[in-house]
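Sharing a structure, written as structure tokens. Questions coming.
Only a single protein chain was left out; the remaining protein chains are all shown in position.
Let's look at chain A:
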């Protein structure tokens, strides 16, 4: 990355140089339908800085070898680069041990891993799992599957009109029967930041474990799994400037050690005979098969990129974008914001009277503006608000106030055409 992404003001305050940051992301230079790309779909996936793209090329041109085996130089160097990301991730979320970081394909696989291994082993008939009404399908369906199989009961913390969890009902749902609580840290559809520390403490008081879906939060909030005291935390590289197909599941060491294995194959074994196979140690017992080496190698510069900018600086800029966008969009006639929680991160979801979100999405795309329209893989949440979907603009550190002006202008023109 360029060294000028952080400038110092006369008063000595650190501020981000957004233009310099934009230069680190090659894709932001492209045109869409003849217009400069305005990328406001960051909650779906973030763009990648040159450092990440370069690391992918470097890996395939200089390092490519299978990891954890072979004594030749390439194998050693590839393994070192692959494992260095684990250390960076440990530090990034402040896990106590590097072996608490399990490599996955992403958040979805992390949640499935817990459901299929911990869930199948520990859930009994009549046990309860609590999720929330604002979960992504990936934090609903795995629990439905395992609960059905084990005859356990899935309970849901409801969402209020502002898009916040109703914690009084959570208190009532919690009981000695609760075995696991799995909730999203930041809602992908509304941007709500959930009070996960409170949720975790209350669950622990009843003896239940807690999984936090950190897909959206990892890029925006400081994550300290020891301070949160969560038992599991799942994240995806691609939502934090890293490559697709790479992610991590954090789990407390003693819990992971007691869990059965997930996939069987190479890497995850210690010894194999036809009579009995013994399993490898953490984290490898959960990492069967040749992993997605290149993408994990390129995940590290993404983490470093966030660290260099500083999450506090990132958040400050994103908060400014969010409040400016909220103001501009609210000014338009007939707009209703979906999700007005007191604590929000970087997502603006809304509906417009008499206009279908899809029509807006198509017309904005025609101006080079990328937003997401639809149910955002959170159909139960859309049903809660009695809407088929929303228009969602989600911001990252490289977005600018000018881009939000373009969004507002594009919306204004689209509404005029469509009404």
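Assume contacts are C-beta pairs under 8 Å (C-beta built on N, C-alpha and C of every residue); 3 or more make two chains touch, one makes a residue touch a chain; residues count from 1.
Everything below uses one rule, namely that contacts and distances are computed from a predicted model.
Among the names given as "(Fe-S)-binding protein", "YdbS-like PH domain-containing protein", "Heptaprenyl diphosphate synthase component 1" or "SufE family protein", UniProt records the absent chain under the name "SufE family protein". The chain not shown here is touched by just one of A:57, A:258, A:272 or A:362, and that residue is A:362.
Within the complete assembly, A:418 is the residue of A:167, A:401 or A:418 that touches the hidden chain. With the whole complex as reference, residues 33, 356-359, 361-363, 366, 373-374, 388-389, 417-418 of chain A touch the missing chain.
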